[in-house]
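All remarks here apply to the structure that follows.
Every protein chain but one is kept in place in this view of the complex.
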C-alpha cells in the first residue's frame, strides 16, 4: 500500500453510497489529511444507480459485483454500504484479503454474525459508520461528561422516531425483509441510539424490551421500546419507531446527572442543551448552545461560528479521523469491536421482546 | 343541605390546602356557580400553619383534628388534603356521614385501600384532585382526540420529572415515609401521568416497570419507569423521577397517531403542540398552539386570548365543574372510581417493579 | 381613614375591572398585608355588566356614575378602570378629594393631560397599572441589570404585537375612537413597552417614529414603529401593532449588553432567556430560566418551583406592594410621575410620526 494514498472501493450505491462518496470527496477539503484519498472503484448491481453515482461522484472505475473489489491489489480499503445481510460476507472477505474495512451500521444481522466479523477483522483497521459520534454537539457532550460536569448519572433516555413506516403506500425495500435487514427498526434506528449511549454513558448490563408491528402483514418490527440498567448505576430508556408521526428524524437523547442535564436532537444537530446544576438556583436553566465555536470539537474544521453544518459533515469528520488514525497507528472508534457491543445490547433487547423477560447483555 | 350553599370543611393546611382554598375563593369569581361556596371550617394539626391558612384564606372556623369535621351537620362537603395515609380513613368516615367527598390524589396508599374507598363512597358525590385534566390545553387535546384528529394511536409517552429529590439537604417530609406516602415517586408523580393517560388514551392492559432509589438510606422510590400496552393497541411508556435534574416540574406527554401528534408540558401549560398529518407534507409541522382562544375549552372563563393562566386555575375549573355537576345531578370525573383505575394501574406497575415481570392491570 | 382598612371604589367594569377586582380579592390571600382591603363600591354605567361584576366579585355597593365615588368619606382609594378619556377627570377629582388614586394605563390621552394629573395628585399616593413590572421574570431581569450582569447596554428592542385589529368584523369599541382612546395602538400597547424600557433601561432622549392605519376608515393607528436613543447610549427600537398576525399577545423585549443578553415574551411570562457572556465561549448560550424559584422575586408569594403563574398575578403583586408602601410610608413605582414619563416618550414619538422628524423627549 502506498503510504500516501488510500485507494478506496465503495460497495453500494444507495443513500449511504452517496453519503460515503461525499465524505471521500470532502475529507481532504476540510482536513489537511496525511493521506490522499482515491475514489478508485464503486460496485453496485443496479446499473443506472451505479452509473449515476460513478459519474456524479467521480469514481474511477465501476463493477457490478461487489466481489470484484475484494482481491484487487490496487485497492487498500473496502467500504461496505450494502444491505445489512451482506455486511458479514463482504467484511469477512475483505479482512481475509488484508484490506482496511469500513462498514455501514448495523455491523451485522445478529450478535453472532458480528462476533465472527470481529474475529475475522482482528488484523486490519476497521471503522463502522456510527457517524453521529462526530456531530460536534455529541462530541462536546462527551467532553462535558468526561470533565465530570454531569456528575453521577441518574437517567439516560433516548428516542429515535421517524414516521415513514406509517406510509404503507411506499414501495417495500430491503429494509422490510428480515432476511436482508434483520428484525426491523431495532437494527435500523435503535442501533444508532445504543451506540451513542455506549459512547456517552457506558455499558448496559441488562434490559427489558417490547416490540410492535403496526402495519398489517409487515414482517419486521415497526417499534421497539426498552428499559435498561447501565453499569454506572443509571436507569435507561430507549424507544425507536417508524410510526413516530410528527417526527422526521428525531434522534434524541437526554441525560440527567447530579451535575446537570444534556439534551440533543439530530434534527437540530448544531445545538446542545446544557443545564448546569452548579450555578445558583435562580440562574439554572437549559442553555441552548450553538455548537459552532472555534473551541468546540470538530466544528472548526468546517466554517465559522454560527454558520451551521449538516448531516453529511459527520461522515466527513469520521473519515478524516480514521485516516489520521491509520497514518499515525492509532486506534479508531467506533470500530468492529465497538459495533459488536451495540449488537450484543440489541440482541439482548430483541430476545427480551420475545421472552418478555429481563435479559442480560453478555460482557 | 341547603341547595344554594355548599359548606365546605377543608382537612389539611399544607401546599394543597392553599391550592384548594384558592379554588374555593375563586370559583365563584370566574364562574357563575349555581351554588354559593362557604369556607366553613379548616382543620389542621400544625397550629401556626392552621392559623395562617384560616386568616389568609378567610375560613370561618378552625379545628385541630380533622375528625371534628366529619359529623357536623352544618358541613356539606369534606375536602381531604391530608397526607396520603389519611385519605382512606377520612374519606370513608366522611362518606359514612353522608358528605360529599373531595380528595387529593393519589386516592389511597394501595389499590386495595382505594377499592374500599370506592365501596364506601358509592352513595355520595366524589371528586379526586387530578386537576391537570382541567388544563385548557389538556382538555383541548382530549377534544381533538374525541374528534378523531389523532386517528389510530401508536405511541403514548409520558414523563414526569422533578429534581428536588436529589437535594439530600432538604428536611425529610411525610413524602419520604412509606407508611404515610406510599411507595414514593410512583404514588406522587406517576399517578398524575397515569390519570392523564387513562383520560386521553384509555385503559392500560398490562405493564412492566422498574424502580430505583438513588438517595442512600431513602425508603421510597426516587424513580420509576414503565412500558405498557394500552387496550387501544398503542404502546406506552411512562417515566417519573425526583432525580430529573434540569426539570422543575416537567409533566409531559406525547401522542403519535395515524392522524398526527400532540405534545404537552405542564411548565408551559398554556401551550399544546399539534402536528396535523392530514396537511400536505410540505406544510406539516408541530404547531405551537397557545390554548387561550375564546373557543378553546375552559380558558374563556378566565381572561382573554394571550393572557395566560397558571397552575392554580386547574383547581378552580375542576371545582366549578364539580359544583355544576352537583347542582344538575350529573356525574363528575375524575371521581373515586376513576382514581381507583389509576391506583390499579399503579399497583400493577409497582408489583412489576418487584417481580421484574409483565403484570396485568385488573379490570 | 381607618389605618387597618383600605376601602376601595372601583370605577369601571370591563376587562380591567375584572382584573382589578381579582387583585383586590387575592392580594390578602397570597400576601400577609398590613391593611385589610374592602371592596366597598363599584361604579359602571352598563347596568348588566355592573351587576355581574358586583355579584361575581362581591363588591359591597354599586353606583351607575363614577362621580358618586369621589366624595364619599367612607372611601379611601379610587381605582380608575374607565376608558382612557376619563382617566384625567376622574383622577383629578379623586386627588382633589384627597383619595389614594390608582389608575389604569395609559395615564392620559396626552402628555399635557398627564402633566395636569401629576400636578393634581402631588399630595396623594398613586399607582398606575403598568402591571408587567411585576412579572417575576421582568423583576428578575431588573435585578440582573442592577447587579451589572448585562454590562454596558448596546441594544434595547421591544415588540408588542397583537392580531385582533385585522379582524374588521369585530364590533368597534371605545378603543377605536380617538376621542376616547387616544391615537390607537401607541396609547394601548406601546405604552406597556415604553414603561418596561424606562424601568429596565432608563430614559429615552429622542426618537423617530412612523405610524400606520391598515384598516380602511379606521381613525386610530393600527401600528407604530420607532427608533430611539437612550440616555445610557444604547440604541432602541420599538414596534407595536394590532396587525401582528400570528401573535396573540407578544409583549417582548430583548437587551444586548457587554455582559450578556436578556429576552422576554409575555406569552411565556414565567420564562426569561439569559445569555451570560462571562461564561467560557463554548458554554455560552441563551438559558431558559423558569422564573419560579423560591429565591426569585415575587414568585415565592404564590406557588412552588415549576408551578407557573398567569397574567393576573402581576396585578396582585403590584397591589400588595402598593399597600405595603402605603402602610410603611414608602414611595411606590410606577406612580403618576413614572407614567408621565411614558406619556412624554409616547407624545414625542407620536409627534415624530406626524412630522417625520427626530423628536426630543422633554426632561
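Here the chain labels run A, B and C in written order, and each chain numbers its own residues starting at 1.
In this text, a residue touches a chain if its C-beta (ideal position, glycine included) is under 8 Å from a C-beta of that chain, and two chains touch if they have at least 3 such contacts.
Nothing here was measured: the structure is a model prediction, and the numbers come from that model.
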item	value
Touching the absent chain when the full complex is considered, from C:193, C:225 or C:249	C:225
Among A:290, A:320 or A:349, the residue in touch with the chain that has been omitted	A:290
Touching the absent chain when the full complex is considered, from C:210, C:232 or C:282	C:210
Which residue of A:85, A:248 or A:356 touches the chain not shown here	A:248
Touching residues on chain C - with respect to the absent chain	154-155, 157, 161, 163, 166, 208-210, 212, 214, 223, 225-227, 229, 235, 237, 239, 241, 243-247, 256-261, 263, 275, 277, 284, 286, 356-358
Absent chain, residues of chain A that touch it	15, 19, 21-22, 25-26, 28-30, 32, 56-57, 162, 164, 247-250, 266-270, 290, 292, 302-313
Chain B residues that touch the omitted chain in the full complex	140, 274, 276, 280-290, 293-296
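Definition applied: only the chains that are shown with their structure count from here on.
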item	value
Centroid comparison with chain B (C-alpha atoms), farthest chain	A
Chain whose averaged C-alpha position falls nearest the assembly-wide average	B
Shared interface numbering between chain C and chain A [over half = same, under half = different]	same
Gap in Å, rounded to a whole number, between the CA centres of chain C and chain B	35
Interchain centroid distance [CA atoms averaged], chain A/chain B, Å	42
Approximate Å spacing (C-alpha centroids) for the pair chain A, chain C	54
Multi-partner residues of chain C (each touching 2 or more other chains)	290
